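Shown here: the complex without one of its protein chains, the others still in place.
We just call them A and B in the order they show up, numbering each chain from 1.
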Amino acid sequence: MIMGNTALGFESSNDGVKTMPLPTEDIASAIERLMVSCKEEPFFDHGDPRPIPSQESIVEAIQQAKHLIFPGHVAQTGSDPASLEHFLRHEAKGLFENLSEQIALAIRHGGLTPNRDILRCSQLGYEIARRFIGALPELRAVLVTDVRAALEGDPAAKSYDEVIFSYPGLLAITVYRMAHKLHGMDVPLLPRMMTEYAHSLTGIDIHPGARIGQSFFIDHGTGVVVGETTEIGERVRIYQGVTLGALSIPRDDVERFRDKKRHPTIEDDVIIYANATILGGEAVIGARSIIGGNVWITESVPPDTKVLLKKPELVYIGNGAG
Amino acid sequence: MIMGNTALGFESSNDGVKTMPLPTEDIASAIERLMVSCKEEPFFDHGDPRPIPSQESIVEAIQQAKHLIFPGHVAQTGSDPASLEHFLRHEAKGLFENLSEQIALAIRHGGLTPNRDILRCSQLGYEIARRFIGALPELRAVLVTDVRAALEGDPAAKSYDEVIFSYPGLLAITVYRMAHKLHGMDVPLLPRMMTEYAHSLTGIDIHPGARIGQSFFIDHGTGVVVGETTEIGERVRIYQGVTLGALSIPRDDVERFRDKKRHPTIEDDVIIYANATILGGEAVIGARSIIGGNVWITESVPPDTKVLLKKPELVYIGNGAG
Partner (left out) sequence: MIMGNTALGFESSNDGVKTMPLPTEDIASAIERLMVSCKEEPFFDHGDPRPIPSQESIVEAIQQAKHLIFPGHVAQTGSDPASLEHFLRHEAKGLFENLSEQIALAIRHGGLTPNRDILRCSQLGYEIARRFIGALPELRAVLVTDVRAALEGDPAAKSYDEVIFSYPGLLAITVYRMAHKLHGMDVPLLPRMMTEYAHSLTGIDIHPGARIGQSFFIDHGTGVVVGETTEIGERVRIYQGVTLGALSIPRDDVERFRDKKRHPTIEDDVIIYANATILGGEAVIGARSIIGGNVWITESVPPDTKVLLKKPELVYIGNGAG
């Protein structure tokens, strides 16, 4: 008998085989030990009655904001101006209610300040959500430049539709731009939860704190890392596996580096090819420069410069050796 | 008060705290500006009543096609021949209806030709879906060779079941082979939406236009990129992070490269180890050759050749320096 996870419970049986009862003692013992551990490690239990931000609601907020920004590409029915306006109003209302609640929860739950005033959290959630809605047209204006940059930068791109429907780089940038806006209004937890959602879908890991100019294009994208204090100019193009990261930090010195500029600056019109690594807060890649694939640098590059790996020495064995 | 996203709406309150009304003016202003932008950028609104392809329906079509190709591995109940046939009929009918509709929508929506005749789109959807169903047995025959290749290529693989249930490489190849079939019948949008779905699940980015022979095996796979005009022979094996990509394209010359052969050719029985990069439409990797990990090449390699990085010079500091 394979035991069914039935409405009648685990012990039900319909074939006469002796049923096996729940191992209640083992379960009780495990729970007792888990609860002791929750008490001992107060940071890990949240044993007080504070609700927490919901991953599902945050994903929904991202969808709602996308509906508002690219209405024609997400609605399953077409729309004349009147029904478009109706659709936008509906989505805006839903986004506002959802986001104001999640922001309030995130502020209350913001880790180090657990006992914030509840009403104040709600007021902050209300105010920040209101400003976020007001910023949607400017978010759309920037994202339109990103869509254009993808179509112009990739010979395989066939149409704006294809970019909006299926380019992971555009998804990651869209979510990053939303999260960056909330990050700029000091919302805890939510911005990173949003960008990690995009990271899980695309393999592109952009910290919400990074600052990125318009017409940004990421091709393929898997493995891209853009660190917290990175600054990127306009019309920059990067490929899969590019890391804009921090130099190594001594094990006992992590605290000294919090909130410092640890990641590079990329000026306007730079192109960075696949799997290149640029590290450190001092590195500035000058405007219009091109960084070749697999290059690994920790220093600045002047404007209008091409940096390539010296042709690596390869060893040929067999036919190719001759 | 944490405001509930209740059926009674945002302004409801059950605790006597003064409720905060919706910021209707801010919302109205944001919507007005969004609608102006939609009008100004006609490519970004789809403000006419054309429904669009649905990501959910496309994912469902992939599942339905998988059910037909690997029936024993997806059905949650076992099956004798009669119920297997019943199951296949049910899935085939569902797939046909779903796919013919999505193809019709994709053709209508295909970007550059917005006003196509509706009936003609439906007829094309019908015809292409019919041919896709007819091609399922041949897709299964090829995928069986891919499953075998995984079991034979990976010492950690324990059984066919494990490969089919859990190998991301097999998932990516399965979806690619479906998408390639539709791409070959000139369906717009859908093929790329399908492969990007697989990309988001696996980190493996295979363009539907690539041509790939049987018994193809991708191990681990995260970060793999196979470009649009790549050609891959039979019994080829590649590992995580391998890029089969295009050489850099000058910023102002993208148009000239559309529809050109820009990606490499990999002949039969080649193995390409992790994070190797092969670039350009002129590069041909000859049969039975082996490309080592991290190798970066833009030129052809003769058959029966092993190409390795010259042992990189490492710097040892500390104990290892002695």
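Heads up, the rule we're going with is that a contact is a pair of C-beta atoms (placed from the backbone, for glycine too) under 8 Å apart; a residue touches a chain by one contact, two chains touch by 3 or more.
Owing to the predicted nature of the structure, the values given are computational and were not obtained by experimental measurement.
Participant: Which one touches the absent chain: B:Met193, B:Ile212, B:Ile290 or B:Val307?
Facilitator: Missing-chain contact among the listed residues: B:Ile290.
Participant: Please give every residue of chain A in contact with the chain that is not shown.
Facilitator: Counting over the whole complex, chain A touches the hidden chain at residues 1-5, 10, 17, 20, 22-23, 26-27, 29-31, 33-35, 37-38, 41, 43-55, 109-112, 188-189, 192-193, 196, 199-200, 203, 205, 207, 209, 222-225, 227-228, 241, 243, 245-246, 248-249, 251, 254-255, 257-260, 262, 275, 277, 279, 286, 289, 294-297, 301-310.
Participant: For the chain that got dropped from the picture, name the residues of chain B it touches.
Facilitator: Residues in contact with the chain left out: 51, 57, 68-73, 75-81, 84-85, 88-89, 92-93, 96-98, 100-101, 104-105, 108, 118-119, 121-123, 125-126, 130, 133-134, 136-137, 140-141, 144, 147, 152-156, 158-162, 164-168, 201-203, 220, 222-223, 240-241, 269, 271, 273-275, 290, 292-294, 309, 312-321.
Here, only the chains that are shown with their structure count from here on.
Participant: Go ahead and note the Å separation of the Cα centroids belonging to chain A and chain B.
Facilitator: Going by mean C-alpha positions, chain A sits 21 Å from chain B.
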